[in-house]
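A single protein chain has been omitted; all remaining protein chains appear in their positions.
The letters A, B and C name the chains in turn, as written, and every chain counts its residues from 1.
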Amino acid sequence: AELEARFQAVIDRKDRIEPRDWMPDAYRRTLVRQVAQHAHSEIIGMQPEGGWIGRAPSLRRKAILLAKVQDEAGHGLYLYSAAETLGVSRQELTEALISGRQKYSSIFNYPTLSYADMGTIGWLVDGAAICNQVPLCRTSFGPYGRAMIRICKEESFHQRQGYELLTTMMRGTDEQRAMVQESVDRFWWPSLMMFGPPDDESPNTAQSMAWGVKTHTNDELRQRFVDMSVPQAKALGVTLPDPDLVWNEERGAHDFGQPDWAEFWEVVKGNGPCNAQRVAHRKKAWDDGAWVREAALAFAAHDGGTGGA
Amino acid sequence: AELEARFQAVIDRKDRIEPRDWMPDAYRRTLVRQVAQHAHSEIIGMQPEGGWIGRAPSLRRKAILLAKVQDEAGHGLYLYSAAETLGVSRQELTEALISGRQKYSSIFNYPTLSYADMGTIGWLVDGAAICNQVPLCRTSFGPYGRAMIRICKEESFHQRQGYELLTTMMRGTDEQRAMVQESVDRFWWPSLMMFGPPDDESPNTAQSMAWGVKTHTNDELRQRFVDMSVPQAKALGVTLPDPDLVWNEERGAHDFGQPDWAEFWEVVKGNGPCNAQRVAHRKKAWDDGAWVREAALAFAAHDGGTGGA
Amino acid sequence: PATLATYCLMLGDDALVLSQRLGEWCSNAPDLEEDIALSNIALDLLGQARLLLARAAAADPSQVPALPDGSPVPDEDRLAFFRDARQFRNVRLAEVPNGDFAQTVVRILLFSSWRLALLDRLSDPLTRSRDAVLAAVAAKGVKELTYHRDFAGRWFLTLARGTEESRRRLLAGLDELWPYWAELFETHDIERAAALAGVGVDPAGVAADVEAVLDQVLMASGVDRPVLPPVVGGHDDPGHHEHAAHQGRDGVHTEALAELLAEMQVVARAHPRGQW
Partner (left out) sequence: PATLATYCLMLGDDALVLSQRLGEWCSNAPDLEEDIALSNIALDLLGQARLLLARAAAADPSQVPALPDGSPVPDEDRLAFFRDARQFRNVRLAEVPNGDFAQTVVRILLFSSWRLALLDRLSDPLTRSRDAVLAAVAAKGVKELTYHRDFAGRWFLTLARGTEESRRRLLAGLDELWPYWAELFETHDIERAAALAGVGVDPAGVAADVEAVLDQVLMASGVDRPVLPPVVGGHDDPGHHEHAAHQGRDGVHTEALAELLAEMQVVARAHPRGQW
């Protein structure tokens, strides 16, 4: 109880909990789940974009996309490391991912169907991620918060690059403009879903906020994202596919429609367009790489080296 | 000796030897080798064309190519059946192919690099094959001769289709004409090699002719092919890449240069551009299909059926 | 005529895309007999696709992509090679990447059972399409699809009762494709309109028959119907918040279709004035 009180005091003065500090089991479990899910999202998130590296329509965009997906792998690395400070290995977490026991952000269960999606993912998906993640830079668990600071910096860079791709395409041909609009139409609603279910259906929010793991509610963040995106869409020259989207003078904010929450829950349950594909892809890469990881361990063991790389 | 005399008498009166007839071991071995090699050539020959079915530039050409490659599988079937009458199974022969113990026509170790190659293979490669094969319709071993009759009919059809593709492309754009010429440049010499080494370097020819397995020498057939191809090339509007190619009034035939026989032997030895790839492809298909063949056998055994197909 | 054309494109794209997938088996099948059989099915579907795309082009030339003046590319090829993934109307079952032979058997079984029922209605004297061309194409297709379904049905049984390994693979293939099954029976607006106009068939109307046929095969093979739900999500119909299961028909596909088309169209697109 004294430990618990000291722990809560650290939280309350917005200070950081460090790996060697005492923490309640439920806090640890919540954090492992959240950090792992975040790490998995980075790694699974490599796929929808990675599939277009080979088809990038200019060498400059190919370099940008390759570097971006590489950054995502890097984010995954930091986050798995943060999770490891809580006592779980990357191996365990990867196995939880490919067996379906742990989740990742549902947005990556939607397919990428044109190169415009590379821009839209940067603008809307990374944009939504940033809204979610900026508050996490002040999250109570030290390693997670520090990882988030680094990640958020890179994410904003990605977001600008994505928006810049869309801007460039909007200056291009009619086909390119149509491609951008079509892409925004597909990604708008799933992006809103990235903030999670409405507050009244989000049972864990209260506890997470008390622990300083979460600092804003889903609906607060969603509102912030919409208010941010509307002028950007206007500047870009695209329509957001929500007939209920309108400025509310009184609230000083936009009113907007709700995503299809039934669809959201179906995708979370595993029935989205790409769930099976994404996990199968990850599993194949992991399984195909087993002999390499074993060889590196064997080499390190008997040659006293540090592994191959 | 009496058997041997009776056997030779059948040959000499240009009659057929049938599977149940007595035959010398060397004759059987030669035939197994030749029929198997021929069957393997049909099967391996599916690859250089099969790789372009997915990229055929018109639906009509896609249908033609698909049907053609399917015919090649059919030819392989007849020929393996003919070989089976000599006491070797398809399984054994396939294993001899993928282990490299038995050969196939070296022409298929050259890559197909443009759609024009689909025409050139029809015109030159199938054309050369026909020159080789028409005499085989009268070969002394019955099942082989009958298979060849059927195969030759289909091959001439393929040859006409190939030539027709080239004719059509020559009526098209400059790029298409260049593509045809480039393709002919690549395939001309390998096509001449299809008749085998010059007669003075072809040790088995004499025995094969005595047995009626072969009815013309390599150089005779090569000459026939060149004389046939020159006017066709002219009608098409392409140049054959041989500066020594010229009509010899006296001989009533064309003089022409020799292919690079050193290259020929290298390719036969396994060092052609695609040898490794072709065999690996066949091996993969065969290995990947093992569980299906086993399932069909198991089903036939315990359900008393006739297999799945 | 626009409805008829789009309806023909739907049926034509189904055949074209699956034909492309089956063509990938060429020189890769478990044995020569299956290589030949899969090519045969691919050829039949390609033939159906050609007739249907040609019918679509004749019914509504405005749906045929424009090419440079004087291009000799025929309509069927313009439709096949010069549309983007977004403009393809096939069901997603047709485009899913090839897995092993078992998955291909499952796909042919599901696809041909469904398509046979559609073409049967389109050609049956009692329910025939008012479009005589479409009715004739369907009549020809019925014979072909009967063979395809038999081929797949026999192999389904063989693999189900062959070895443990073959049964395991068969069930995995069934589980993989099952989420795309429901889409086949969702009625798209165009299908509804075509059915009302008497030229097309509402796929929802054949569901019961097709399910019954499928159940027979499953039962004979001792295989349970999967309990997996259909794939959801990804609709782009503003403000339309029901599950839009007829995604392929709307041009919203899997990631695999664009990759399939990249290969299929590469030579044709490099030569928009080419003759072949």
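Assume a contact is a pair of C-beta atoms (placed from the backbone, for glycine too) under 8 Å apart; a residue touches a chain by one contact, two chains touch by 3 or more.
Predicted, not measured: the structure shown is a model, and the values here were computed from it.
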Among the chains presented, those that the missing one touches: A, B, C
From A:Pro24, A:Gly54, A:Gly100 or A:Pro243, residue that would touch the chain that is not displayed: A:Gly54
Among B:His40, B:Arg55, B:His75 or B:His158, residue touching the chain not depicted: B:Arg55
Interface with the unshown chain - residue positions in subunit A: 43, 46-47, 50, 53-63, 66-67, 69-70, 73-74, 76-77, 80, 115, 165, 168-169, 171-173, 175-176, 281, 284-285, 288-296, 298-299, 302-303, 305, 307-309
Interface residues of subunit B (partner: the chain not displayed): 48, 51, 55, 109-114, 182, 185-186, 190, 241-244, 257, 259-260, 262-263, 266-267, 271-274, 276-277
Touch list for subunit C against the chain that is not drawn: 84, 259, 262-263, 266, 269-270
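Just so it is clear, only the chains that are shown with their structure count from here on.
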Overall pattern in which the protein chains touch one another (line/ring/star/complete/other): line
Chain centre separation in whole Å, for subunit C relative to subunit B (CA means): 36
Between subunit B and subunit A, distance of the C-alpha-averaged centres to the nearest whole Å: 57
